[in-house]
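Apart from one protein chain that is not included, each protein chain of the complex appears where it belongs.
== chain A ==
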């Protein structure tokens, strides 16, 4: 296992910036997800790490050694990095066994050891019975597991996964997520996981790098992203809820700020003394008849156990959970509590622009 490090990494395709000055450290054995809308540069970052692309500027280090940048370039075959492709990229002319054995053949691992390691990799991914099948005879989930086995058989220093679940149906995705988690626990491999599905990223990763327009907006643990987004884009892209502009009143209450949100004075957590927006998660909205802030119900869907309401108030759309069904058009009272505020002037516009590409 090895740590990955990117410093000032940039990549342009025909003069168009795909990655803009990326700085990030991923520690050995960490499971990191790269999350963002399509075109945000997350796959480019993955391909640069694998060695399929040359950086335009900056440096990549794997295990403390520079593999790209500063006049050096280590080709993919010498990086010892495994990759699982979105298309699986199984070699159609080789059986499952031969696919998994190939990395060891290339490394001239002796036959006996090779057989043992392939058998181990196949059993770890539950493929032992399918060893002699050809890829065309496998289902999507099975192909995915072959790709994973082929990657883990040679003990890579890091494993890169490029939207590995994008081609699978919903039920299979959930079970494959468990396979990835199990795989990570068992091998302790450093993993870099590219996805545009925030559910996957938040469920699997130790830390998530949220990317937009070639930059990392926030790189933090899932719960931090959810509770303490740094800007409008992260707040809107990760989790449910709304982003609403806020006005400072200058007052504080202990560690918390008193802000004017939707005409109400509310207490907010914040990392900055002069925030411009608040993130309102569904949990932050309590519905009570006597609350001063009134909202009109514009939508109501049952989620199992509770209802998800979309509410319209003062031209903003909020999301709340409710125990009881609400009639559309009905007016309810809402109270805001435990909000998170951040400073991102003009942020809503950039968020919309970034999401428009998604």
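Following the convention adopted for this analysis, a residue touches a chain if its C-beta (ideal position, glycine included) is under 8 Å from a C-beta of that chain, and two chains touch if they have at least 3 such contacts; residues count from 1.
As a working rule, contacts and distances are computed from a predicted model.
Which choice in "FAD-dependent oxidoreductase", "Hsp70 family protein", "4-hydroxy-2-oxovalerate aldolase" or "Iron ABC transporter permease" gives the name that UniProt lists for the one chain left out?
The record names the chain that does not appear here as "Iron ABC transporter permease".
Specify the residue from the set A:17, A:74, A:134 or A:326 that touches the hidden chain.
Touching the chain that is not displayed is residue A:74.
Which listed residue, A:62, A:165 or A:234, touches the chain dropped from view?
Hidden-chain contact among the options goes to A:62.
Using the touch definition up top, pick the residue from A:15, A:92 or A:329 that touches the left-out chain.
Checking each option in A:15, A:92 or A:329, the one touching the absent chain turns out to be A:92.
Residue by residue, what part of chain A touches the chain that was omitted?
Residues touching the hidden chain, for chain A, are 1-2, 28, 50-52, 62-63, 65, 67, 72, 74-83, 85-87, 89-93, 102-103, 106-107, 147, 150-151, 154-155, 157.
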